[in-house]
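A single protein chain has been omitted from the complex, and every remaining protein chain is retained in its original position.
Chain lettering (A, B and C) follows the sequence in which the chains are written, and residue indices restart at 1 in each chain.
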Amino acid sequence: MSSPHPYIPATEADRARMLERIGVDDLDALFSDLPASFRDPAIDLPPALTEPELMALLANRAGQNASPSRPNFLGAGAYRRSVPSIVPYLVSRSEFSTAYTPYQPEISQGTLQSGFEFQSVVCELTGMDVANLGLYDVASATAEACLMAARATKRQAVCLLEPIHPGTAGVVKTYARGAGLRVDTAVSADEITDEHACLVVQQPDFLGTIVDLEPLADAAHETGALLAAVADPFALGMLKAPGDAGADIVTGEGRDLAGAPAFGGPSLGLFAAGLPYLRQMPGRIVGRTRELHPPDDGEPRTGYVLTLQAREQFIRRERATSNVSTAQALIALGFTIAVQALGPRGLRESAELCYQRAHDAARRIGALPGFAVPERGPWFQEFLVRGPMSAPELSAALSERGIAAGLDVTDRPEPEARDALLFCVTEATPDAHVEALIDALAAIGDGA
Amino acid sequence: MSSPHPYIPATEADRARMLERIGVDDLDALFSDLPASFRDPAIDLPPALTEPELMALLANRAGQNASPSRPNFLGAGAYRRSVPSIVPYLVSRSEFSTAYTPYQPEISQGTLQSGFEFQSVVCELTGMDVANLGLYDVASATAEACLMAARATKRQAVCLLEPIHPGTAGVVKTYARGAGLRVDTAVSADEITDEHACLVVQQPDFLGTIVDLEPLADAAHETGALLAAVADPFALGMLKAPGDAGADIVTGEGRDLAGAPAFGGPSLGLFAAGLPYLRQMPGRIVGRTRELHPPDDGEPRTGYVLTLQAREQFIRRERATSNVSTAQALIALGFTIAVQALGPRGLRESAELCYQRAHDAARRIGALPGFAVPERGPWFQEFLVRGPMSAPELSAALSERGIAAGLDVTDRPEPEARDALLFCVTEATPDAHVEALIDALAAIGDGA
Amino acid sequence: MTAPGPGREDFGARLSVDRSVPGRRAVDVPTWRGAKTSLPDASLLRDSLALPEMSQGELVRYYTALSERNYGIDSGTYPLGSCTMKYNPKVNDLIASQPGFANAHPQAREEDAQGTLRTLLELRHGLAEVTGLAHVSLAPAAGAQGELAGVLMISSALEDRGELGQRRRILVPDSAHGTNPATAAMAGYTVTHLPTAENGSLDRATIEQELDETVAAVMVTVPNTLGLWEQGIEEVAGLIHDAGAYLYADGANLNAIMGRVRYGDLGFDVAHLNLHKSFSTPHGGGGPGAGPVCCTEELAPYLPTPVVEECDDGVVRLAAPERSIGRLQQFHGNVGVLLRAYAYLRALGLDGLCAVSGQAVLNANYLRTLLHGHYDLPYDRPVLHEVVFSGSRQRREHDVRTYDIAKRLIDHGFHPPTVYFPLIVPEALMIEPTETEPPEAIEALAQALNAIAEEAADDPDTLHGAPWSAPIGRLDETTAARRPVLRWQDVGVSEAVSRMSR
Partner (left out) sequence: MTAPGPGREDFGARLSVDRSVPGRRAVDVPTWRGAKTSLPDASLLRDSLALPEMSQGELVRYYTALSERNYGIDSGTYPLGSCTMKYNPKVNDLIASQPGFANAHPQAREEDAQGTLRTLLELRHGLAEVTGLAHVSLAPAAGAQGELAGVLMISSALEDRGELGQRRRILVPDSAHGTNPATAAMAGYTVTHLPTAENGSLDRATIEQELDETVAAVMVTVPNTLGLWEQGIEEVAGLIHDAGAYLYADGANLNAIMGRVRYGDLGFDVAHLNLHKSFSTPHGGGGPGAGPVCCTEELAPYLPTPVVEECDDGVVRLAAPERSIGRLQQFHGNVGVLLRAYAYLRALGLDGLCAVSGQAVLNANYLRTLLHGHYDLPYDRPVLHEVVFSGSRQRREHDVRTYDIAKRLIDHGFHPPTVYFPLIVPEALMIEPTETEPPEAIEALAQALNAIAEEAADDPDTLHGAPWSAPIGRLDETTAARRPVLRWQDVGVSEAVSRMSR
């Protein structure tokens, strides 16, 4: 390219002037340290696209996914939410989106003060004392919770209570392996022993059931283990705060309140804990402070800084509480704005609306001949559906009718999950989609 | 509603406190001047929607339009352009979008300095001395051009050269009626007389042909009339600036470079003229100036203000040069950024790409058996297509195949337009759409 | 945020062209790889184009920095009287920018644009309900164009009555917005100014005196620009009709009375609305707006083209009324703005509209009460959506003009109110808080204005030089007009811009 790329300002003339000032003949001279024999390898990349070509290509690609307006009853860790309209606008302001981690607080108060709001919101939702600025996603946050529990209790095993999201369990296992922890799974709190650093419980659980955390907390605490709750922050709009039920650590997934699922990410791992664990926590934390040098005639003003950094990798290196550096700050901002836009009443009303709509759909499906909705206790937004055919067949039949069925959970050990699909209906599932589902199921039932 | 609407902060308690401070018993007391017999009429409006309901309703509505990805060959005043990606982001920054007309320059330098950039860009593209901040759309701008020409020449008629966009001609007539001007139309410059204040010429003309403006300017000037060119600013990326060809006033439509057609609006009327007409111009104008009170140790800094306001309605009232107040400032901002993003080379290259793509498509269509592309001279992006059936039939046949044909122009007086559709292909028409059109026309030709 | 450099940066002196470097570019254009058509004759082509050349990042920074030198409704209270600067819901922007709406072509077959057209139809119905005027054209691009439409419709009606030649006058109150007389003049009429009475309403006696067979129409702003109800307007309507003239409502202040009283019921024949004010669509730094015109059955045949109508086949179409005054726009109006207005109407419903007008009026009166005594109040009555104070006392006693007061308010973090309008109030300070300001913001504004009133007495020079904390100091408007510099070239920068030659 003779003229520079739109992303690169310097022109040929600029470059000549700069090289002269540096005192080298050409650009190559600056790369002379690179081993000659490995220089300029053959690299096979498609040619550069101009912006209109790029947009056309990727509009086309986006169109190769199933239409976003297609009825979709998948949940199982990613939920369609009514994200307040102000969220995308505010989050996209480039002062937020194109900033780095706020190392220079004086010109990063936007990120930092929002971060303090985030921590506060997370503490309030979870009922915990302290929260960090967020981790990658719920699964890695839960893995970090296990590592923290192990550090705090000096124990070498953790116990996961089923049903728990397999993705969460999977990440816990990955991280545990490095840390040399054993990962046990249990179907009842009785199985927890004094080898376990923590009992990990998902709320609502992987099959949608609302869990009574108090007895589990008691059981964990009796053995000297911590209770780590993996809670859906949206459901916490109506469910008891895990902290109030005795949890010592709470993790959760914040992505869905902040925006679209985007095939699963960017996500947002929430991480909150009781005060005793503050200095054991992974991740960044914002603290409130004041100006050092107010003018003679003024009071010091309030500001925010990253704090308690002695836990972190860039200071503590191999003795850090975690290796995490870049996390998911922008998603945390969206989460904060969404929660604050809904406010206390809106969050409660949304959660109840979600509950009502899901139960109404489940009731109607359960009433269809040939269909059953096996219950495992009170539940929130996800329910099991067993039809007149095998789960994969039912899923395929719906897919043929342009409907994405709930997740196939037949291979789960829970008896209710046998031959079942896990459907999800939220406050944001369009009414027309529910109607289409019921019509389709009725038709499938008739045909079977 | 007991709780306030999200757009209205004051709560019931706030209201009570405010009413008490004002010293009235209730809100009604503040409306007591309104005639009682007409108070609180029955008004039939659908009930309020919450934000998720509103978004669902209007997503549904948007889906009731033809799909935006459908091949579309309509032009005739609204053209699909490759709008640079940075435009929508920058324009949507609410410091720009939610500001008022910049009455207070000290806190409106963003709008004002951008406005100065806009005027400069318009002058450069059109080859004129001065430009205003924009009018409603090309048609009303052209109408204002006629009124200005009448004021400047003290003549009572204007002459429109065909083929001109019927929408433009229509608006000229509407405005002319109020001003008591006669509107003549002509097919040749010979028809202009010394009764005419101006000759109005569209460039390229309504049927897509590139016009040689110089002889027209000469003809107009010989009778003492002005030449008003209605030019497509995008085509001016390659075409001679009308000012360089002798035009005294140039108008144009800026919408398409700034964003999507949006069913025709918001639009952006460009308006530029020679220096002699500056104080006759309609609309707002930004001027550059300096600070009045620099600090003792500083130079006065440069700033921008609305200027030459003595022309305007809010000062001059019935003697103003126009009644225009609110215009299309935000679209002008988008236009400015788009033009500056393309820059001199990008604008030229885009115009030539548009030209090449349109000509290539026309050539391929003209080569299809049964089809002809009657030419009227050099042309830019629009061409006439005559097929093996009547124009409405051809249009309907394409529509059945999911293609929006060019505009039906059979009723035009120009012989080349007889039985023809006016197709448009631009730099932004997807290749796949052109292929689909050619396939469809070939199939239609085979069937005929 | 732009961290300011040490010293005073002269940001305004560095335009795009001053930042331009030949050869840079912000976007690339695809290369045409097909068969090449030769270009038209060189005499038809341009051989130079002097535009700035910047990389993409530089251009984004420049306009980001410019945006930060602007104050929008999201920046704080923006109490411009008459302008109705209220919060602009973001959801409306999201809605209007959906590809289905945004990409609709104005020449599309109506069947291909039913989503847009049905929405416009429902907006039309909604506006008819709110104004009590059953017939509506959404075509006008702003208030002033709505006025022109209304006045031209009256011309057409008079023409059909054979009275156009004789009725050449339009009566306009002296408190009217400048667009009213300017519109009347553009439509070919002579303007007669009507004085405002002591109570802030029209002076009935003058109207009666002026009303004769030479009068085509009376244009009245309701509520008026003093923020006051036009007392007895319903009776004046009768007088006007008796005299064979039409009554025009400038509905730019509809926000004060939405849901509570209607122009049609009061006897108005035609009205325009300012959707970019009453209906909260963003003003964009000077547009786009939308100024629908609403009228009675009698005037309906004259409405501007197009009018949105549902046909018997259930398809919504664009129609040209029988004796339409014609087009006002090449296409169908500022549709993107109309979609936003529709979204606003649906978000509120009737209860919401009443809540809007109620709170707008409550807020204006609250502000009136809080400022009372600190500034002169020429019309000392409860107001509707706005209140007009006068800085006369400050002018007289401390040589502080309203201009100074406005500039000083900037230092307090507020956008100033409208000043020197309406013209009938000397040193006018026209303040409209709107319903979207919380009481705390109104209190803070009042506190700032009252503090400034004190400062006017104690330290007038601080006001004379204000603002002190804005991105730029008070500007020399006189020289700007006297020696106009209106584009890059005038600054002598054109040579700095590279010229692209063929």
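In this text, contacts are C-beta pairs under 8 Å (C-beta built on N, C-alpha and C of every residue); 3 or more make two chains touch, one makes a residue touch a chain.
None of these values were measured; they are calculated from a predicted model.
Looking at the complex as a whole, the chain kept out of the display touches A, B, C. Per the touch definition above, the residue from A:221, A:359 or A:418 contacting the chain not shown is A:359.
Chain B residues in contact with the hidden partner, per the touch definition given at the top, are 3-9, 11-14, 50-53, 85-86, 88-89, 94-95, 107, 110. Listed for chain C, the residues touching the missing chain in the whole complex are 1-6, 9, 21, 24, 55-58, 60-61, 64-65, 67-76, 86-87, 89-90, 410-415, 436, 438, 448, 467, 469-471.
Definition applied: only the chains that are shown with their structure count from here on.
Once the centre of each chain is set as its mean CA position, chain B and chain C turn out to be 18 Å apart.
Multi-chain contact residues of chain C (touching two or more other chains) are listed as 24-30, 54, 56, 60, 64, 89, 91, 93-94.
Among the residues of chain A, those in touch with two or more other chains are 3, 51-52, 85, 89, 94.
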